[in-house]
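For this depiction, one protein chain was excluded, whereas all remaining protein chains were kept in their positions.
After this line comes chain A, so read on.
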Amino acid sequence: MPMAVSPTRPQNGLTKFTNCRLLKNDALVDGDLWVSSVSGKVIDSQVSFYDELVLPDKIVDLGGRILAPGLIECQLNGAFGFNFSTLLDDMSEYGEKLQEVNRLMVQTGVTSYIPTITSQRPEMYQKTLPFLGPSGDHRKAEDGAESLGAHCEGPFLSPTKNGVHNVDVLIQAESIEDLQRCYGADNMTGSGDGKLPIKMITAAPERGRMMDLIPELTSRGIIYSIGHSEATYEEASQAVGKGATMITHLFNAMRPLHHRNPGIFGVLGKAESLPRPYFGIISDGIHLHPTTIKIAYNSHPDGFILVTDAMHLVGLADGSYPWTNGEHTCNIIKKGSKLLLEGSETIAGSSITLLECVNNFLQWTGTSIPQALGAVTSTPAAMLGLQGVKGTLDAGADADLVVLSDETVGGCHRLVLDEVWKFGQPVFRAEQSHVKSY
């Protein structure tokens, strides 16, 4: 292409992606996208052209590849050897480790996420949550993946649906003060500026008076997610009526679907004229059978969110790793993306990346690429109340982007990560990427 930039004009930080297939709603649309590294946002190119009288500094020709919003991970327990549920003697070290994880995680295509703390004693929440709150106004591309606020999965869970959570730390709440005593009042009482460290709480609605506390939580801007619960269909419906908008790893750590009592899954059935909640699905090939995933998707596609529930071992080599769960230390055997407690068949979380989940979903269900990507972009953004900010390429949204190649393997689509952009700046490029930049 000829001169893309006039050397005489002042730099304005604008990049134009051209020759791309843009993820827009439910389709891949041929088009261009303008982003600004100054505002870190997607630009309305027409307005910019006619009002600001500017042309982009840089044009990136994607050669027909996919340009999608950066992936949003809603359940991640740690990565690259660092477990978010970790107390360190010097907690400033915690911040440094977290930064390192953020910089590595962005290279997997995840540009924003909800760090998850499993069931722990109060001290753990109170010391770690201040680090895990939303990155907010920092908006530095070089910081890598960005926290959108923490997810407290527990400890107000059902002891009989604890999964790998330590039963000894599970408690129940009778009042909002019980929650504050556990998490720390500062971590769940915001000034309404969206900087509340806690973004989401997973709790069993049938435990203690949790059902009645749901409206108080949601009024504070905290998302209430049903999970690790013995709730019946009726109880789950009641929780949804009280404001629950999410189900944590649907099917896992809850009663199975029974034809006479459909359990938590039943609330996806659009009964009782209630709004249907969003739900997380782990498509790692271990937690759920592919057909189960297909059924869940078809029952409520607009609520379907792919999550990894990955442990800190994601990104590490296979082997045996010590794991401290409360006071207990045991070993976890990592083999591929499979994690088992040593000497048992208990699934100890996954170590899959979010893009691998997308590819599994594509392969198992034959769904379209836009639909599969929606489950890790626009749908989680909507669940988090971040429509128009994250998970979309619309003007005004944060310019968090992934460049993807699509291959067809055995008749199925497979996505390959080529590039990641954060706040309008390139932060990762795969070695064999074919990006032309000039």
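The rule we apply is simple: a residue touches a chain if its C-beta (ideal position, glycine included) is under 8 Å from a C-beta of that chain, and two chains touch if they have at least 3 such contacts; residues count from 1.
One rule holds for everything that comes next: contacts and distances are computed from a predicted model.
Peer 1: Select, from "Dna-directed rna polymerase ii subunit rpb7", "Conserved oligomeric Golgi complex subunit 4", "Glucosamine-6-phosphate isomerase" or "Ubiquitin-like modifier-activating enzyme 5", the UniProt-recorded name of the complex's unshown chain.
Peer 2: The missing chain's protein name, per its UniProt entry, is "Glucosamine-6-phosphate isomerase".
Peer 1: Among A:Val47, A:Leu87, A:Val167 or A:Ala185, exactly one should touch the missing chain; which is it?
Peer 2: Touches the omitted chain: A:Val47.
Peer 1: Mind pulling the chain A residues that touch the left-out chain?
Peer 2: Where chain A meets the chain not shown: residues 1-4, 6, 32, 44-47, 49-50, 52-55.
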